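Okay, so here's the structure we're looking at.
Showing chain A:
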Amino acid sequence: MPELVVLRDVQDSELRHIEDYLKVGGYQALKKVLLELKPEQVVDEVKKSGLRGRGGAGFPTGMKWSFIPKNVDKPKYLVVNADESEPGTCKDRVIIERNPHLLMEGIVIGSYAIGAHCCYLYIRGEYYEQAQILSLAIEEAYQHGFLGKNILRSGYDLDVHLHRGAGAYICGEETGLLESLEGKKGWPRLKPPFPAVVGLYGCPTVINNVETLATVPRIMERGADWFASLGTPKNGGTRLFAVSGHVNKPGTYELPLGIPLREIIFNYAGGMKDDKVLKAVIPGGSSCPILTADEIDVKMDFDSVAAIGSMLGSGGVVVMNEEACMVKVLLRIAKFYAHESCGQCTPCREGTTWLKNILQRVNDGQGRPKDLDHLMGIAFNMIGTTICPLSDAAALPVRSFIQKFRKEFEYHVHQKACDVAQVMV
Partner candidate 1 sequence: MMTSLTIEVGKVLLVLIGVLNLAAVLTWMERKQSAVMQDRIGANRASILGFRAFGLFQVLADSIKMFAKEDFVPPMGNRFLHTLAPFVSAFFALIGFAAIPFGNVIHLFGKDISLQVIDLNVGILYVFATMSLGIYGVVLAGWSSNNNYAFLGGMRGSSQMFSYEITIGTTILGVLMIFESLSLQTIVQAQGELLWGFIPKWGVVVQPIGCLLFLVAGIAETKRVPFDLPEGESEIIGYFVEYSSMKFGLFMLTDFVETILIASLVTTLFFGGWQIPYLMRDGFHFPGGFTVSLSGTSVSLLQVLSYCVKVFFFCWFLLLVRWTLPRFRYDQLMRLGWKMVFPISILNLLATSLLVLLLR
Partner candidate 2 sequence: MFALCAVTVWAIIFLSTLLGPRKPSQLKDTPFECGEQPFQLPTDRFYVRFYLIAMLFILFDIEVVFLFPWAVVFKTLFLPGFVGMFIFILVLGAGYVYAWKKGAFEWE
Partner candidate 3 sequence: MGSRELSFTERLYIIEVFKGLWLTGHHFFGNMKRHLARQLGLNRLKKGAVTFQYPEERRPFSPRYRSRHRLTKRDNGSPRCVACMMCETVCPAHCIYIVAGEHPDPNIEKFPVRFDIDLGVCVFCGFCVEACPEDAIRMDTGIVEIAAYSRKEMIYHIEDLLQ
Partner candidate 4 sequence: MPTLTINQKSITVPDGTTIIQAAEKLDIEIPRYCYHPGLSIAGSCRMCLVEVEKIPKFQPACNTRVSEGMVVHTNTEKVKEAVSGVLEFLLINHPLDCPVCDQAGECYLQEYYMKFGLYDSRMDENKIKRHKAEIIGPHVILDTERCILCSRCVRFVNEVSHSHEIGIFNRGSQSEIRLLPGKILDNNYSGNVVDICPVGALTDRDFRFQCRVWYLSETKSICPGCSRGCNISIHSNRQRPHHAGGRRVMRLKPRFNAEVNHWWICDEGRYGYKFIDDPSRISLARVKEKGEFLVLTLDQVIGRAGEKLREALEKVGRDSVVVVASPRLTNEDLFVIRKFFGEDLGLSQIDFRVPDQNLASGDDFLLRADRNPNSRGAEAVLLDENGFDLTQLLSMENSRKLQLLCLFEQDLTKTLGEAWAKKFLQQFEYVIYVGSNENETSVLSHLTLPSATYAETEGTFTNFEGRVQKINQAVEPLGDSLPTWQIVSKLACALGYRYNYENAEEVFGELAERVVEFQDLAYEKIGDSGVEIPDISKVQV
């Protein structure tokens, strides 16, 4: 069993109340940070740990914090992105449900590090219960003096506000989230300027994922070197992998980065359900290019997965067996993105729907030979041409699906029917 970081105390239990949390040594890291360390030291420590953002892009957290300008009069904000809406991913939910105070502790440390006195916690609208848990945790933290004025008599003030989203995937994108937080339509912002400079209400802002912040107290507790040693070089620490699909034991597993995908599926997730043959895996949530059964020996860290053309993303591992029709899977994904595109940038607004329409037709047995080329072409035009990465997220799966399972698509086009078994033969 590898060493756990985030789920250390909550492998099989929940620490929803602050008392429970304090019992397992909660808020000790915070104490250490607030009373012993300067904000810069915290940032350095995080930098040293090699912690990379767990939201999907994998940007080094310490670096992100250090972008916050020091000498400005404007208030600074920390925004916690708990808008976990990537299909296939449910890691933040686990943290919130089982260990909300770990997140709270992380929030305070993070805010301290960047000098923020106000933190917004943006949680997905559908996470109603989780929002309840969090608001309780915030209340308790205030009661215990871990939030509010003069925390732990360190002279540091912090307010945390919980904000529930309204069910838009795009608000998981950091600038879209900011817009939403500001009360506007969740349209991602043009960058530059980056949120670190002009963020929430025009002020320097750091947006961190729940898992990222939940990791921070541990780093503070046990040191950057310890953390870095957990994974592979440059990909330090552990990661929550949410395994779903045709496996015997779907669930969220905290595993060190760099662990082979095969091991996740066959060791931790209990292997294929009903001993069917593994066909494909989406390694990091629906937006990531798919991997075939031949590729599951890849090490699950940011760089290794990227090296074979996919992404680690938000860690949602979706496993599919031989019976899964790739056209249907892709159609489902395309439908999702067509629905969730904000409609701001042209390629994404039009492209997602177009992809969906073509796929729907192919799936309905009305495909035409040129359709696959068109899909590839459309997807190509969608990549890298928009403000936010949603367009890429919609286009990349299309390209990878068609590249890797072209036969199956062609069968749909030519035979006007779906017969997975036939294609596999």
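A few notes on this one:
Here, a contact is a pair of C-beta atoms (placed from the backbone, for glycine too) under 8 Å apart; a residue touches a chain by one contact, two chains touch by 3 or more; residues count from 1.
Criterion applied: all candidates are chains of the complex that A comes from, given by their letters.
In this text the structure is predicted, and so the values were computed from the model without any measurement.
Touch with chain A in this complex holds for only one of 1, 2, 3 or 4, which is 4. By the touch rule above, chain A contacts candidate 4 in their complex via residues 168, 185, 190, 192, 338-347, 349-354, 357-358, 361, 368, 370, 374, 377-378, 380-381, 384-387.
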